[in-house]
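Take a look at the structure below.
Heads up, one of the protein chains got dropped from this complex, but the rest are sitting where they should.
What follows is chain A.
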Amino acid sequence: MIRFDHVGKTYPGGTTAVEDFSLTIDSHASVVLVGTSGSGKTTLMRMVNRMVDPTSGRVLIDDEDVAGVDPVKLRRSIGYVMQASGLLPHRTVAENVATVPLLEGVSRRRSRSRALALLEMVGLDHRLGDRYPSQLSGGQQQRVGVARALASDPNILLMDEPFGAVDPIVRAELQKELLRLQSELGKTILFVTHDIDEAFLIGEQVVILRPGGEIAQQGTPAEILADPADDFVESFVGSGVGKRALHVDEVSGQQVVLDAGDRPVGVLREGSRS
């Protein structure tokens, strides 16, 4: 369980990224923070592994204040997938995946076989293990980032816009893989994105942030869609006048679903799935 207890962060330059934020994330839950750029998502996420220390309030993991935990130990116990993969360019893919096990003194051979198994687990050919990160595509690098985060079998997984830099098709694939992995592994996931569709797909709970880390609304995707708290949330999730208000029209004998701007988004099939 991760608990943010009235945390705030004002950076040395004077920017207040987060004013006063509280949230509890249950174990094995996946929670997505979503908000516009600069709303404090990364700042909040990095408080969990002490890459950022809050200037007020506390972050607790299983009721222990992280401020009292050695940051190096804490970071090794938490998986962290970064926006731009953050792989070490001078180490092979397998060595990158095995970073934490190697730091923890696991033998080279065992770390390597674990790394190769993890590569397969995230849907990569284990033969990619001997390449360097620069020899992989962006999507492959992100998968390696996920494999690396899983290497020490952490309970907590932090994912900061992990699929932000890949094209929509690869992105959808990676999202699907993540859902599959999560159904197998049951980690506590804190996920950050500014893509509301991704938030609704990944998150059991979604937290919509205003600038300053202020919670605009929090709930399951269905709850938020059904009952947006205010205009900000409504415009953010695109309900009301937005793309989520759909209507049906008949075109060449097919029931075509159109959005508010009359753009076709799909075809209606009755009872095709049960």
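As a convention for this text, a residue touches a chain if its C-beta (ideal position, glycine included) is under 8 Å from a C-beta of that chain, and two chains touch if they have at least 3 such contacts; residues count from 1.
By our rule, contacts and distances are computed from a predicted model.
Engineer: Tell me the UniProt protein name of the chain this structure doesn't show, selecting from "Serine/threonine-protein kinase RsbT", "Phenylacetic acid degradation protein", "COX aromatic rich motif-containing protein" or "ABC transporter permease".
Structural biologist: Its record in UniProt gives the absent chain the protein name "ABC transporter permease".
Engineer: Taking the entire complex into account, which one of A:P89, A:G105 or A:G253 touches the absent chain?
Structural biologist: Result: among the candidates, A:P89 touches the missing chain.
Engineer: Using the touch definition from the top, which of A:P133, A:P162 or A:G203 touches the missing chain?
Structural biologist: Only one listed residue reaches the unshown chain, and that is A:P133.
Engineer: Among A:Y80, A:F191 or A:F236, which residue is in contact with the omitted chain in the full complex?
Structural biologist: Considering all chains, including the one not shown, the answer is A:Y80.
Engineer: Extract the touching residues of chain A with respect to the undisplayed chain.
Structural biologist: 46, 49, 51, 72-77, 80, 82, 84, 86-92, 99-100, 103, 132-135, 148
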